[in-house]
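See structure below.
A single protein chain has been omitted from the complex, and every remaining protein chain is retained in its original position.
Per-chain residue numbering starts at 1, and chain names A, B and C are given in the order in which the chains are listed.
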Amino acid sequence: MSAATIISLPDQSTARIPKVNFLTKENGLLSWLLTTDHKRIATLYLISITFFFFIGGALAGLIRLELLTPQTTLMAADTYNKVFTMHGVIMVFFFLVPSVPATIGNFLIPMMIGAKDLALPRINLLSWYLYMIAGCMAIYTMAAGGVDTGWTFTTPLSTHYLNTHVISTGLAIFVAGFSSIFTGLNFIVTIHKMRAPGMTWFRLPLFVWSNYAASILMVLGTPVLAITLVLVVLERTMHIGVFDPTYGGDPILFQHLFWFYSHPAVYIMILPGMGVISEVVSTFSRKRVFGYTAVAFSSVAIAIFGFFVWAHHMFIMGISNYAALVFSLLTMLVAVPSAIKIFNWAFTLYKGSITFETPMLYAFGFMGLFTIGGLTGVFLGTTGTDIHLTETYFVVAHFHFVMVGGMLMAFLSGIHFWWPKWTGRMYPEKISQLAAVVTYIGFNFTFFPQFILGMLGMPRRYAAYPPEFQALNVFSTAGATILGVGYLLPMLYLTWSLKYGEIAGDNPWQATGLEWQTQSPPLTENFAEIPIVDHEAYDYEWLEKQTAARQQQEVA
Amino acid sequence: MTDSAAVANSAMAETGNSHHGEHPPYQRHHFETVDQQFDATNFAMWLFLLTEVMFFGGLFTAYLIMRNWYYQAFVAGSHQLSIVWGTANTAVLIASSFTMAMSVWSAEMRRKKSLLVYLCLTLVFGLVFLGIKGIEWHEKWEKHHVPGVHFSVESFVNPQSDPAVYNEYHDAPLAPDMAQKTEEYFFLYFAMTGMHALHMVIGIGILVFMIFRARSGAFTNGHVTFVENFGLYWHFVDIIWIYLFALLYLISRH
Amino acid sequence: MDHISPVLWQFLQKWLTHFPLFPPEASKIAPQVDALFYFMVLVSLIGLTIVILLIVGFSILYSQKRHPQAVQIEGSTLLEATWTIIPLGLFLVMFVWGALIYFRVYTPPANAMNIYVVGKQWMWKVEHPGGQHEIDMLHIPVGQPIQLTLISQDVFHSFSIPAFRVKREAIPGRYNTVWFEATRTGTFHFFCTQYCGTDHSKMIGEVVVMTPDDYKKWLAGSTSGDSLAQNGERLFASLSCNACHNARPDARGPNLANVYNARLTLSDGQTVTADDAYLRQAILNPSQHITQGYAPIMPTYQGQVSEEGVIALIEYIKHLDSDYRIQQTLNTTELLPDSEGGKSAPASLAPAAQKETKP
Partner (left out) sequence: MNEQHELEHHVVSPKTYIIIFLALLTGTALTVLASYIDLGEWHIAPGITLFWNPVVNLAIATGKMLLVVLFFMHVKYSTKLTKLTVVSGLFMFLVLVGMTLSDYFTRAWGRW
């Protein structure tokens, strides 16, 4: 790697982490458990979702190990079913949905818009507690014997044909849903009502825009999932229902209601990640985001169109052919804003002054993998090819490219990018660059073969499979071990850096966001004085003037 | 009107000044002004109601599809509901909405006594509503119309066995398979009214809390946010009932 | 190479020679699906290449060392419009192309031979009209359009034949149909692709595509004696359906001869086609659709007749229909020798349902 870098750290011999900051303001467990400070809540979230990520990751490891051989060697079929169900439930509801919004978003949104806190700090804390209650219920479910419905809870399988812990899982997701609703609601209110003087809508950082769009989806989509799960639980307990055909119900109705949330949920997961990428790409190419307005509006467009496409999960279930047409057409429309974003990021690099620190490497990874993930989504949104590809490993590969290749890359990019702000210390650069590359390689090895498996027709959720699929599965499992190393590394060196990392100073990246104009780690109130915003986002000329002025002041 | 505007203006003048002088005690530290606080919490309440709309939206969707499929069962099921109780309950709930609106007005006008009276009235109407609902549910229990629990289709395959309803509507007996679908109707009836009643119970809990707070003048010092937001919630619950009444009770009475 | 690790080397060699990377194209629709698939792969590759070239190219050209001072650019409406409109156009092409295939796969031709498939935890039961049953196997002739009528007895299953590029869910309570025409003989896997419980991964079966001659031999060799329609007829009698559904003028139920695929007027004024799905509903939930002029007195047979039983009954009702039988010559000639043309049903059929008694 060349030495070209934009990192500007203070003189390590004299630099100190500010004595008063949000981490040190109060001490003791209670000061954390009863905090209303969005940064502390974000920290709590970060710890808890990391915990769940590693549980989900361990389950993923078990899945890949089992699929190494065509027969069920490692575990029985029903154990396998429980493992992939819990992997899905934990990764979707306890990692991906809250990942960027509840941690990085929670930490940054008030700072980015120049507010002291989210509009509803106590609701924010409540939302973390709801998340933890839900998490405990999920853990309980696993300890009590697990659940094997698949995270999609297909009725009537989940309502009448299984004896596992469907109810506790359903309620866990119900509660986690409310946690997500409250986070989204809080963000929308905060972004509308708490902006600093001068912070107009089109001066907002794009991270705020994309979280705003994701919040709309959380607020409008999640309740439908909640009521659907309530109905599933009622059906199970009362042996009657609107989803089971034996009693006159309609299982397709369940699919409609479930995907009404669960398709937009995909955008809940990916949109905040896109926001991270906008920030990172701009910072490391020292350039404003190409076509700010287009990127901002494409987030909102994804959020709105995201609500009209859910039935593309049901093309082969026997919905009306004409409804399938409409939903397929709308799916094509929702693919366009994503394309806009990709090209705008690529053109942000044009005539920039690019450096390749870890967050940027992860961002590049995101752009490549998300492009593949997005394009293969079009294969599934097109009715004709969907018939063959749906419910196979093609789908698995597709959404892992979007969720893991996209969202997780963005999450890691964001964590590295804002780590100095969060902790006041830098992560070690060299090893983290290595981790980014390892993740990228491991990821492609793990999931690319699955596209071919899908084309060959290997169905998803199979504990055992015909031997002709073995080769690609071995590749996939081998890749997963590399990927696992790629995820363990940041865990280790980030923890290490808490104590031994270099002191970062206020603005190690020379970035423009308001969050970088305050100390690291920030004060509990974020700013000593509420800033007055007089420039657009990503205005590097303003930043230069600002820095020059500050240096002059110091000299004086 | 001029009177009320004057009082409101004086209240506003006070809050408007607040950022020059000291913050009123009810202003939370992270807000710049009381107005910002009011706007933010009010908007948050609206967003919460948005989620509630979608929450009930799932039930309404299920209802519309099932009703379309099993129309006769839904008609026969709805004949089991008492239109008198239903209408009375609608009136009660509208009245409680009205008294709630008057509570908000009292809080805005800083009339503690009238605030207390209206809040108590709202509470009473709310309880009356739940009471009537309880009577109706009890009747369903007696007639074995609670789905999943010893549900019986007797009243539908053999309407004469239920003289009170039969004399009013002279329903033809339903075929056995359609009669079974009345369980679907009652499932949705209990799910929808139950979910609605749950919202009422939560609302009543908050009302009791509010009455205690109101006695110490908490809402008549110019800080009406809480009352106003609770009012929004209460009116929303009222709106849901307006639709439930139309959909569950009035399917086919002619 | 093999000095590094002989085991690994052998393994790699085995993979390269033994494992397919692309499924066989064994149906008429498969090349069409693949054409679209290749088109989309091509478009995706071009798109991906452009993105990667842009990223890598700009990264090299404008790295900090070469280009220390960034030039601030607002954006470009023209460029943005380009990369909005071109992808949109391409996506719309895919949409139209895909929709054409979709409608083709899910609209069976009139001359398709119908085979029933019942999914249950955890096996596929295939019912041929001639009465042949198979479990996790499906024998079909080559070059003949085959329609599968799928239903599940319990939970969602999904019937997928990768080599034919078709797939359809078997869901409880409803018939779904899919059709295909095999273009070459051979044995291909079919899978259950919708997660359906513990032994989901055991719901794998094989489609055996045979030459028409072999198929005839197979049909003759695996028949149990009675056709589906004959089974249905027996069921029809044992459930006393003919007590009402006879052709007498005072019959309490509609006459079922020629009812299949007829337009019926219901008591609420709506008209429906009496297809398989309708007949199934009429047996299990009779009062949902009452034919005009009849009272809703038919009891439900939900819980009394299995899905296979319903299929047999429907097949029987179909055979009361002369027009339908002409389409079905392939199956019926060998197995119902006396049922050609517009003549009556076999003599063994219940007299009440026979054409002679029609007024």
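Operating definition for what follows: a contact is a pair of C-beta atoms (placed from the backbone, for glycine too) under 8 Å apart; a residue touches a chain by one contact, two chains touch by 3 or more.
Since the structure is predicted, the reported quantities are computational estimates derived from the model, not experimental observations.
J.: For the full complex, which residue in B:Q72, B:T90, B:S155 or B:T220 touches the chain that was left out?
T.: In the full complex, the listed residue that touches the missing chain is B:T90.
J.: For chain B, which residues reach the chain that was dropped from this view?
T.: Answer for chain B: residues 1, 4-5, 7-9, 11-13, 16, 35, 38-39, 42-43, 46-47, 49-50, 53-54, 57-58, 60-61, 64-65, 68, 83, 87, 90-91, 94-95, 97-98, 100-102, 105, 108-109, 231-232, 235-236, 238-239, 242-243, 245-247, 250-254 touch the chain left out.
J.: On chain A, what residues meet the omitted chain?
T.: Against the missing chain, chain A presents residues 192, 220, 224, 252-253, 256-257, 260, 307-308, 311, 319-323, 326.
One rule holds in what follows: only the chains that are shown with their structure count from here on.
J.: What kind of graph do the touching chains make: line, ring, star, complete, other?
T.: If you draw each chain as a dot and join those that touch, every dot ends up joined to every other.
J.: Determine which of the two chain pairs, B-C or A-C, is joined by the larger number of C-beta pairs in contact.
T.: Result: the pair with more contacts is A-C.
J.: Starting from the mean Cα coordinates of chain B and chain C, work out the distance between those two points in Å.
T.: 47
J.: Where does chain C touch two or more other chains at once, residue-wise?
T.: 285, 302
J.: Please output the residue numbers of chain A that touch at least 2 other chains, ranges allowed.
T.: As it turns out, chain A has residues touching two or more other chains at 248, 250.
J.: Which positions of chain B touch chain C when the two form their complex?
T.: 69-70, 72, 174-178, 180
J.: What residues on chain A touch chain C, complex-wise?
T.: 2, 4-6, 72, 77-78, 81, 148, 150, 152, 154, 156-157, 161-162, 245-246, 248, 250-252, 285-288, 290-294, 315-318, 321, 324-325, 328-329, 332-333, 335-336, 339-340, 342-344, 346-347, 349-356, 364, 367-368, 371-372, 375-376, 378-379, 382-388, 390-392, 452, 455-457, 459-466, 468-472, 540-541
J.: Going by the contact rule at the top, pick out the chain A residues touching chain B in the complex.
T.: 115-121, 123, 181, 185-186, 188-190, 192-194, 219-224, 226-228, 230-231, 234, 237-242, 247-250, 253, 256-257, 260, 525, 530
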